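In this view, the complex is presented without one of its protein chains, the others remaining in place.
Chain IDs A and B follow the sequence of writing; residue 1 opens each chain.
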Amino acid sequence: MTVYKKHVKVLSEEGKVSYADITEDVKKAIAESQIENGICVVVTPHTTCSVFFEEYAHDINAAGDEFLQEDLNTVLEKIIPDHVSAETYVYPGEKHYEAVESWPNADEYLPNGDRTALWNGDAHLKATLIGSSTVFEVDNNKLAVGSTGYVYFADFDRTRARERKCSIIVMG
Amino acid sequence: MTVYKKHVKVLSEEGKVSYADITEDVKKAIAESQIENGICVVVTPHTTCSVFFEEYAHDINAAGDEFLQEDLNTVLEKIIPDHVSAETYVYPGEKHYEAVESWPNADEYLPNGDRTALWNGDAHLKATLIGSSTVFEVDNNKLAVGSTGYVYFADFDRTRARERKCSIIVMG
Partner (left out) sequence: MTVYKKHVKVLSEEGKVSYADITEDVKKAIAESQIENGICVVVTPHTTCSVFFEEYAHDINAAGDEFLQEDLNTVLEKIIPDHVSAETYVYPGEKHYEAVESWPNADEYLPNGDRTALWNGDAHLKATLIGSSTVFEVDNNKLAVGSTGYVYFADFDRTRARERKCSIIVMG
């Protein structure tokens, strides 16, 4: 049995939840692995991101999102409102602000010392609900999903644009 | 290390969320695999279905659902209402309707050309929340769960009855 790993990069936008269709990356990793039968695990190492399985919806809204992504945003916001004030969530908290401010790379998290840059509690909670990993079947060296099945990477953090990592691990 | 795979079929009903107890299928696949230690991955290839781990509740309601399933339906419907009109969700959308209408097997998705047959946005969103895969431990060639732990396959799509597939992959 072998393990084949691939790390892909995903660019996220500021001011919105960012969804990326990574289906082709996953299919390519499976092909490269030459593994006939087993599993393909897709994982995010970031706590404000998720990986999930969903249909590709052909219509795109003004924000650039597929219609099912807009609907998912609407549904999640009903219980997880945007983190727009210090009162929306108890997170981050004074000690957390201070801890981040003490990091050598504090500037990356708190540009210009702006504490509101840490108001991404909504992203943490959405990522916990949707989950950080999804497992797929590999069958005859193919991703075993129907023709309408796609793999998405979501970055729920709206505070800033970033380059995110996603791990694809094929085993069998 | 070996990979043992089994594909099981699950029948769903029209007009309701369909839950199937697939615990015996999972236990049988593990026994057949002869794998002593490792994992058992249960996966749906359908974007409107989920696999989850839950207790078996002995009471059944008038719809034929276990009580915890009725409670799960109630909870999910609070944020994901039934897709009963074109206004419930932005999905499917005009391009999506047209794409499906162009498929060779369009009749399967749109019987008699009825576009309301695609009103399953609720099912897509519920499946994303609950997830498409669950991993279990295999210990001494057994499914390592307590006596009250069961494996369920859910088809959240209420638009029509179907035969669904579920993949069980044992590795170790």
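We adopt the following convention: a residue touches a chain if its C-beta (ideal position, glycine included) is under 8 Å from a C-beta of that chain, and two chains touch if they have at least 3 such contacts.
Here the structure is a predicted model, which means the values were calculated and not measured.
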Contacting the left-out chain in the complete assembly, out of A:L11, A:V84 or A:A99: A:A99
For chain B, residues in touch with the removed chain: 1, 37-39, 52-55, 57-59, 61, 67-68, 70-72, 74-76, 78-79, 129-131, 134-137, 139, 144-146, 148-150, 171-172
In chain A, positions touching the absent partner: 1-3, 5, 41, 43, 45-48, 79-80, 89-96, 98-99, 121, 124-125, 127-129, 131-133, 135, 167, 169, 171
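Everything below uses one rule, namely that only the chains that are shown with their structure count from here on.
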Cα-centroid distance, chain A relative to chain B, in whole angstrom: 22
